[in-house]
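Before I ask anything, here is the structure I am working with.
A protein chain is absent from this complex, but the other protein chains hold their places.
Coming up: chain A.
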Amino acid sequence: MKHLLSTEDLSLANAIRILDTAEEMSAVGEREVKKLPALRGRTVVNLFFEDSTRTRISFEAAAKRLSADVINFAAKGSSVSKGESLKDTAQTLSAMGADAVVIRHWASGAPYRLAATDWIEAAVINAGDGTHEHPTQALLDAFTMRRHWARLSGTGSEGTDLKGMRVAIAGDVLHSRVARSNVWLLRTLGAEVTLVAPPTLLPVGVEKWPCSVSYDLDQTLANGVDAVMMLRVQGERMNASFFPSTREYSRRWGFDNNRLRALDDLGLTDTIIMHPGPMNRGLEISAAAADSPRSTVLAQVRNGVSVRMAALYLLLSGDTREPATHRAPAYAAAAPTKESN
């Protein structure tokens, strides 16, 4: 692993290795001195072309707990806003000796450009690119689910996957990098995923994804589910006729109080409610659901630091060997063949 760009091409072995390493890292977070010397003298640049305080401080905390030097580069108000290209920015960071670049960008694929070109040698971590992927979010979600799933089966989570776990992801899948990264990673880890959304907010081509698709959240809950992940609905979707009104959206696809009660009525006592944040309380998730004991929202935030520590550690500690286990074949086999020559 030289870069962490997506979960689509993350092997099962590497996914498990990141999650297991994150378990070790989380132990550091429990200590009074929350710091390891592992990346002392290494420089991590948080290159953010899009505002995201939550993700940025999570990566910053992760890097600092590993004793790395952290440089935060926010594109707004910088040379980028004066027209500097990604290429020049990357070459500048390279000249300054960045060892890892954590990039958040509004354009899908921007981290791929950094990784594929000779603009910069550093390890690249995708911290969310456009509507493409957000791999560390999916890893922290998987970490959270794995702990829950292991606890239910009475085992430790080290080395385990998510086989048999039923996960519903509900909301704006079309524009969601979180949904994409989760679909691929959960597929790799063996979970059964159902996407729930209005048809307008599902991409054309979703039928080829390794998951089920439903337009009916109630039916999905009734079919049985172990984790429900609610996606944030962006306000700007309102003006583009993706759905008629926020109230209708909330009634049909929001996790409201009725659906919270329905989990109890259905006997789904161990089902967790997840949200990547920031939440629109009252829109895609009710306050009661967000604050209920089922909610893992704060655990996800906490686990995010551990997962990002693991990613930085594995990419920068020099151990870039591929573990022996094969890549999960399910989606690779279904991928379209490449154009000849």
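Note that a residue touches a chain if its C-beta (ideal position, glycine included) is under 8 Å from a C-beta of that chain, and two chains touch if they have at least 3 such contacts; residues count from 1.
Here is the rule we go by: contacts and distances are computed from a predicted model.
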{"item": "Omitted chain, identified by the protein name its UniProt record gives, among \"Urea ABC transporter permease subunit UrtB\", \"NADH-quinone oxidoreductase subunit M\", \"Dihydroorotase\" or \"2-oxoisovalerate dehydrogenase subunit beta\"", "value": "\"Dihydroorotase\""}
{"item": "Option from A:S26, A:T131 or A:T194 whose C-beta touches the chain left out", "value": "A:T131"}
{"item": "Full-complex contact with the absent chain, from A:K2, A:K34, A:K208 or A:R261", "value": "A:K208"}
{"item": "Selected residue (touches chain absent from view) among A:H3, A:R180 or A:R259", "value": "A:R180"}
{"item": "Hidden-chain contact residue, picked from the options A:S67, A:S108 or A:N223", "value": "A:S108"}
{"item": "Interface with the unshown chain - residue positions in chain A", "value": "8, 85-87, 105-110, 112-113, 116-117, 129-133, 177, 180, 203-206, 208-209, 336, 338-339, 341"}
